[in-house]
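Our next item is subunit A:
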Amino acid sequence: MKVFLKHSLKAVVFMAGLLVFLIAASAILLPRNNREEDWKHDVQAHGILAEPENTIDVLFIGDSEVYSSINPLRIWQSYGYTSYCLSASKQRLWYSLEFFNMAMRTQQPKIVVLETNSLFKAFPAEDSMMHSMDQVLPVFKFHDRWKCLKFEDIFRSPQYTHIENRKGYRLYKESDPADIEGYMEESENVEYISFLNKIYINIIASTCKQQDIKLVFLSTPSTMNWNMRKHNRMEKLSEELGTDYLDLNLAHDGFSIDWEKDTRDKGDHMNYFGAEKVTAYVGSYLNSTGILVHHEEKAICKAWNKALKTFTDDVDKWLSTLAASE
Partner candidate 1 sequence: MDIASLFLGGSGSVMTSFFSLTFLIAFLPVSLLAYAVVPHKAKKFVLLIASLVFFWLVSSVLIVYLFLTILSVFLFGKWLDKIQRTMKEVLSKTEKEKRKEIKQGFVHRQRMVLLLAVILHVGLLLTLKYSGFFADNINSLLSLVNAPFEIPVPKLMMPIGISFFTLQAVSYITDVYHGLIKADGNILRISLFISFFPQIVEGPICRYSQTADQLWNVKQIEYKNLTFGLQRILYGMMKKIVIADRLDPMVKAIFDEPNNYHGGIIFLGAVCYTIQLYMDFSGSMDAVMGIAEIFGVKMPENFERPFFSKSVSEFWKRWHITLGTWFKDYIFYPVTSTKKMKNLTSSARKKLGNHYGPLIAGGVALFCVWFCNGLWHGAGWNYIFFGMYHFVLILGGNMITPLANRFFKAVKLDPECFVYRLFRIIRTALLVVIGELFFRSTGLMSGFGLFGRIVSDFSFSGLNSELLKKLSIDPQDFIIIGITLVAVFIVSLMNEKGISLRDKIAKRGIVTRWCIFYALILFIIIFGAYGFGYIPVDPMYANF
Partner candidate 2 sequence: MEKLIEILEDIKPDVDYATCTSLIDSHILESLDIISLIAELEEEFDITIPAIEIIPDNFNSAERMMKMIERLQEEY
């Protein structure tokens, strides 16, 4: 017994020592900025770190469907609401939660819109464990930064300077028609959401409840990713959680996708034209909630108007060459 206690004590001390090392390594390896050279993964979403505190009203969270179909600048243009797309390619819920928590450290959004495609994408417990661990000890996430570590950074605290002009939206100009055979065919079946995914949805939902944030589920149009079974599940889930649910795969007043023109990859994602339609609809929905206020603050207006102008200039130029070529 005595030997056992001695060895257990040793083990505890060893682990404590290891923890100290890991904390130190985490402190050293944590990125000091949000530029691409500081952390090359998903720069667009990390751009929110550089947004001034408490200036973003709406967060759009989800996988590539989000950054392809929602353009915060257009919402700004129409309503004066500030929003941001926290989305990355193949984003799973663990990553969505990570982005959500990251944004919540500096922002106080009033509405969180969760895109529904990723809710059905299962991921192994391995990923969940790994990424819970790297939230506690960032060394597990940022370990690869030994490659770009600068000595002078070690004693500096983080300062985020990289602002994303498009607020997480990505512009896609190409189009590739979709085959809509069987798309949104009636079905009584209800798609299954994995156990682990439910946990993550519940965490996000309960945080929103606590912080008095309105949670909304949004299904953006996609012939490849969406069907009635998933729609049925989302109807049920939003009822359970008492949230609004918008499914833009179904017909709505004044909203219709032209599957010949509005998708960039055979119905998987929206392109610019599809995004314009989705954004317009989502914008009017946000407006109808009556929660948000039109921003009048000088600093915010200046920054967002400038970003908008850069964007519209680019797009208008492209649209005019497009018109000329046709």
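How were these picked? Simply put, all candidates are chains of the complex that A comes from, given by their letters.
The rule we apply is simple: a residue touches a chain if its C-beta (ideal position, glycine included) is under 8 Å from a C-beta of that chain, and two chains touch if they have at least 3 such contacts; residues count from 1.
Owing to the predicted nature of the structure, the values given are computational and were not obtained by experimental measurement.
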Numbered candidate touching subunit A, per complex, among 1 or 2: 1
Subunit A residues within the candidate 1 interface of the complex: 3, 7, 14, 17-18, 21-22, 25, 29, 40-41, 92, 122-127, 129-130, 133-134, 139-141, 143-144, 146-147, 194-196
